[in-house]
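Some notes on the structure that comes next.
All protein chains but one are shown in place.
Letters A and B mark the chains in the order given here, with residues in each chain numbered from 1 onward.
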Amino acid sequence: MPPVNRQWRGLDRLARDPAFVARASAEFPQLAAALAEPRDRRSVLKLMAAGLALAGLSGCDDGAPGGVLIPPVLPADNTVAAGSRMFATASVLGGYADGILVRHVNGRPIKVEGNPLHPASLGGTSAIGQAEILGFYDPDRSRGLIRDGEPQSWSSLLTTLAAQRDALGQGAGFRILTGAVTSPTFSRQIAALKQRYPEMRWHRWDPVCRDAMRAGAVLAYGQPVEVLPQLDAVDLLVTIDSDLLDSAPGHLRFARDFAARRNPARTDRMSRSYAIEPTPSLTGVAADHRFVVSPRDLVRIVPALAASILRGETPAGMPSWFAPLAAEMQAAHGRAFIHAGPQQPAEIHALVHAMNEALGGRGATYTLIGPVEADPVDQAASMRDLMADMQAGHVTSLLIMDSNPVFTLPGFGEALKRVPFSMTLAAETTETGGQTHWTLPARHPFEDWSDARAYDGTVTILQPQAKPLYDGLSPHALLALFQAADQVDSRDVVRQTHGLTDGQWHDALATGVVPNTRAAVSDARLKSGAAQALPPRPAGGEVTLLFRPDPHLWDGRFANNAWLQELPRPLTKLTWDNPLLVSPAIAKRLGLANGDRVSVAVGDASVVLPAWVMPGQAADCAVALLGFGRTDVGMVGQGAGYDVYPLTGGGGPVTLRKGTGREVLACTEHHDPIFTDAGDYVRQGTLAAFKANPGFLGGPAEQPSLYNRKPTGPAAWGMSIDLNACIGCNACVVACTAENNIPTVGKQQVIHEREMHWLRIDRYHEGDPADPNILFQPVMCQHCEQAPCEIVCPVGATVHDQEGLNVMVYNRCVGTRFCSNNCPYKVRRFNYFDFAGEERRPAVARNPDVTVRARGVMEKCTFCLQRIAEARIDADMANRPIGADEVKTACQSACPAQAITFGNMAQGGDIAERKKSPLTYTLLDDQGTRPRVTYEARIFNVGSDTGT
Amino acid sequence: MNAIEPVTLPGSNNPDMTDHVSAIALRSKAFLWWWIAVAPAALLTSILIGSILYLFYAGVGIWGIDWPVAWGFAIISYVWWIAIASGGTFISALFFLTRSEWRNSINRIAESMTLFGAACAGIYPILHLGRPWFFYWLFPYPNSMGLWPQFRSPLLWDFFAILTYVTASVLFWYLGLLPDLATLRDRAPTRTKQVVYGAMALGFRGTSGQWRHYHALYGVLAAIMAPLVCSVHSIVGLDFAGAATVGWHSTMFPPFFIFGAFLSGFATVLLLIMPLRRLLRLQRYITTRHVEVLGRLLLTSSLFVGYAYIMDAFTTYYGGEKAEITMFQEKLFGYYAGIYWATILFNVLLPQLLWFRTIRLNQLVVGLISVGVIVGMWCERYTIVVVSLHRPRLPSSYGIFHATIWDWLTLTGTAGFFVFGILMIVRLVPVISMFEMREILAPRRP
Partner (left out) sequence: MTLIVASFESETGLIEALPRLRGLGAVETYTPKALQGDDRTSILPLVVLIAALLGAGAGFGMQVYANTVGYPVDIGGRPEFSWPAFVPIAFEIGILSAMLAGFFGYLIVNRLPHLYDPVDEAMLMRGATCDRWCVSIRTDSPDRTHDLLRDLAAEHVEELSE
């Protein structure tokens, strides 16, 4: 049976399987009748479902992954120790790939890890990448072919496509709409289609796109080159409204390289970084100096900066930090790098290119490469054309893949009504799918073969991790069907693209990278005009409205992912909602408190949503977060947040008015947003002070105590967290959630302060609300040697083990919650309800090595005990002690910046080294709890020459 | 009514008293007021049962408790009830040892109050558990896994303390009841009552031996009950002081809690005897003297409690620990400040009125002050539990607490159960310890 057919073992196929029909009809006599009358949709589906259960019973699936998957041939150092098998693939966002390994237990994928061999990952993952496994198991994923609301059979799709192939002719009216694509196979197939339909057009649309950067590169170099920073070589980093560490392609790698130069206890050449931005970003929080500048000033300041660097001018009317910064940049010739974010206009990017060249960074701190994206286009323009043609009725057939324009592009829905034949291929239910004639369920990336390129061009083959959970169609197969009648297997298509030998193919699959596919360094020359580029002044008006993707839901595609919905946003600690982020100044002017409703109007488009005061945001700025307010989405995302896309369409001045009433928002931090003494918890100091006395922040070695009992086991587990490396990206939190079967509780329970995350990232604002010092601190169970929680438990449900772990015995817990009261760090979480039972998540999606906690039981971080146990078994079998770095906790292996180190201190290794750092201190050391978790204090490289 | 009456009015004598008191328990029909009082009490009791069933079905999530405020009404009300119960023991045991005559006529009421106060308190620790059906795991019973409870936990001390206290109170109460049950047996008008009271009296006939051992034992047990009740309430205090939690970690808590027990105990006894002496026409034996004495005791214990509050503030600021001070500021001026100041008003300021004799003798005012004290003591526990927990050491884990309807239903339910119990006592056994009254009454009618 050809592979495609094999995958289509769907309801309709079963319907055509006489053996099945016979068996099912025996059980359900109505079935035959219902089949004869296929428009009786509900009964058919009902009976089929019942029948399917029967079919399942008849031949239970061992769940072993289909196709050939080859485990890594080169187990790298920081591959996670696990008795499970890992398979390489990639998680793709906005077209760019981050290499990942998917851990399989009993043949089913249960956890995402970073791929240490992949240049964009080096073992780290993003929060979104970590959460992809939940999306894979999402019961709300679309299944079954639908045309105009009616279920369709595979054969009827084939006939329809056959008709299309004939009707399309030269393809004048044939349009394909996708997001940005880096997949060589996909572009090869598009090219082939263009052969057959010379006049067809391929449009691209991402609501969160990088058009401006491309345009800037064209302005500067005449071609869409891309910048490839080497942050570990950068001494002076200047970021302008940048997403370098947040979400830029390769941000995981950047975080790693950046962190490598941030801890003075380990590097004698600590880098210095300046962030100039209107609203706080992870990049800005990680910087030594953060300058809050409104976009309307940026278009004045950046050209001035360029003028002083390129032409040695000294512009007037600049802020106090301007001159020293310019001087310092010039001084750092060949060691500096400037980066501007995608939200900045093309001209600013051109100027940045010019400055980088002038500062001699090219080749030293960054290189230029040809475009990674296949056939990059100006997406905005491309969409304008498409919409115009649709309105004019020139578009006869529209195929939409991996894009949701009806939701993300105001007016698209209207235009779509004028298209005679439209088809959506999507893995989830989307607003667009609801409005096209055909809706085809796409395979999840974990079910399909494909390929994609990383930020540096490196190609990864995406291989399926399991048999499709639901009937799904591969985009490659669909493109092929537009090309010709014969059905192809996506694997063969991908294989053809790369023309690898069997050996190379296997290695590529095993390592997760195709060797020697890094993009070639471009030798494009800077155009003379670049230096004179002049950015347009943004429209006046007292409020500047900025649009940003939600850090976790992105453009809305992850709205049905409960882990991401409930993940406290790094800077606001909000879950399940996207209030309008207003600057303290605006809040003061309009008398807004957190949660107050405010109505935002852009031209004639307006939205009413709650407001949230964002310390450190430029006085005139309000930030609207995209991605919430999905209407046609699974049960999880239903009714979460507000849709602000309508505002993106409106032109004209922005007006803010205080609305009536207040919303209760699910925020996981309830303290006064501004602090004066966060330093008590997040110890911090300047580099100068550190040089004077390295130990100036470290706590006393150990508090005196009446008790001297110490764990005596062969291993001694400990963790060290480097606050200089942590960028607060939340990857560790999702990793912990995935590894430890931590339930989500939903918005209401978060409002009720019952969130369950074992690992939280505390966020403190310190100082002036207009320009505060923002600090992150990951906090999990500190595994105290003198654990207060243990003494107060009446049944001994939490005790200490010989290796220094504070272990929680769920089965013994009766739920007095005294341990939580007595925990100074408040890291214990309680199952007030049967949270795990209420989760919309199939049991197979859970980690089989971790107990699922019952109602009325206390739980907390275990240092990933299951991983320790696995390593202990291996060590015992080999009759050797457990190696120092043999066990990696989920949070540790997920961290892109390697902020978290864990290990067996008894065996030395990294952990022992880091514990020796002069910056090491314990949280609340006056409590004398002797935690096994220690922190390395945050050091700011602030020079006397530049004042904040 | 400025002249304070003696402990019993002149002319009172044993036969009249015995007739009167046993008649109350033995009368064939209950008073009308009794029915009027018992109806709402029974209703609230059934509400209590209902909310307990729903709690077991749905889980403690139905309450307002959250993270970080993991303890709420269950613990507040538990401490509140156990304090009320302790007050009864003080009167019946402590003042027995001091041979205070006035104690004889009210110790039955006081002990009954202890009985049902302890019962109300006793159910809360079980309801409070996340998995209440496993409460017996706190008991050191032999089990196949060789598991033991964790004896260092104040909660386990508490478990044993309550177990002992409830058992001891029942035994003490029953022992004190034996001679009076015998009296009822000998005067029972119907066969049924004769049999029932006879069985309960266990064959007590007032023989020389029975009396001799009785007095020897009763004295000893009283001497045990007094330290027991102190230990119980100290251990309740250690449930908090034993933790390193902000606002709890104070060596002052055990005595502090005992003062509280005195205060709420006396207030509750006052609230019981003042209506009962009227409704049951006991003015002869429970006189304004009793009200006056209890009024003074109320004032005294209120001064004790006031002292504790002052020391609470003093140690906080003198200790100078930041988290403690932050929490205390929150207590004084924060979201829950109203509750703290209500505590001060009801427990310390209002009782100062009792300095005046006329006020002590004005039963209405004394009643209002007592109600205030009982409310105030509940507020005090609310401050101790909730306000302390909602400001932990790390600002990142600050939180808030809001009670739900189920919190309130359970609380009022136990109140109903308490009244219900007292009414049953009033109906079925002598509300005054007759044989002890005989010690101070004329043996015969004049």
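Just so it is clear, contacts are C-beta pairs under 8 Å (C-beta built on N, C-alpha and C of every residue); 3 or more make two chains touch, one makes a residue touch a chain.
Bear in mind the structure is a predicted one, so any value in this text is a computation, not a measurement.
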item: Hidden partner chain, touching residue among B:L53, B:L97 or B:A216; value: B:A216
item: Contacting the left-out chain in the complete assembly, out of B:L163, B:I310 or B:L332; value: B:L163
item: Residue, one of A:I128, A:I338, A:L478 or A:A787, that touches the chain absent here; value: A:A787
item: Interface with the undisplayed chain - residues on chain B; value: 14-15, 18, 140, 146-148, 150-152, 156-157, 160-161, 163-164, 167-168, 171-172, 174-175, 179, 182-183, 185-187, 198-199, 202-217, 219-221, 224, 227-228, 231, 235, 238, 435, 438-439, 443-444
item: Touch list for chain A against the chain that is not drawn; value: 707, 709-711, 784-791, 796, 799-802, 930
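Here, only the chains that are shown with their structure count from here on.
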item: Separation of chain A from chain B, taking each centre as the mean of its C-alpha atoms, in whole Å; value: 58
item: For the chain A and chain B complex, residues of the former touching the latter; value: 669-672, 675, 677-678, 680-681, 752-755, 760, 762-764, 777, 779, 788, 790-796, 812-818, 820-822, 824-826, 829-834, 854-858, 923-924, 927
item: Chain A contact footprint on chain B (complex, rising order); value: 58-61, 65-71, 128-132, 134-135, 137-138, 147-150, 152-156, 159, 242-245, 248, 322, 389, 392-400
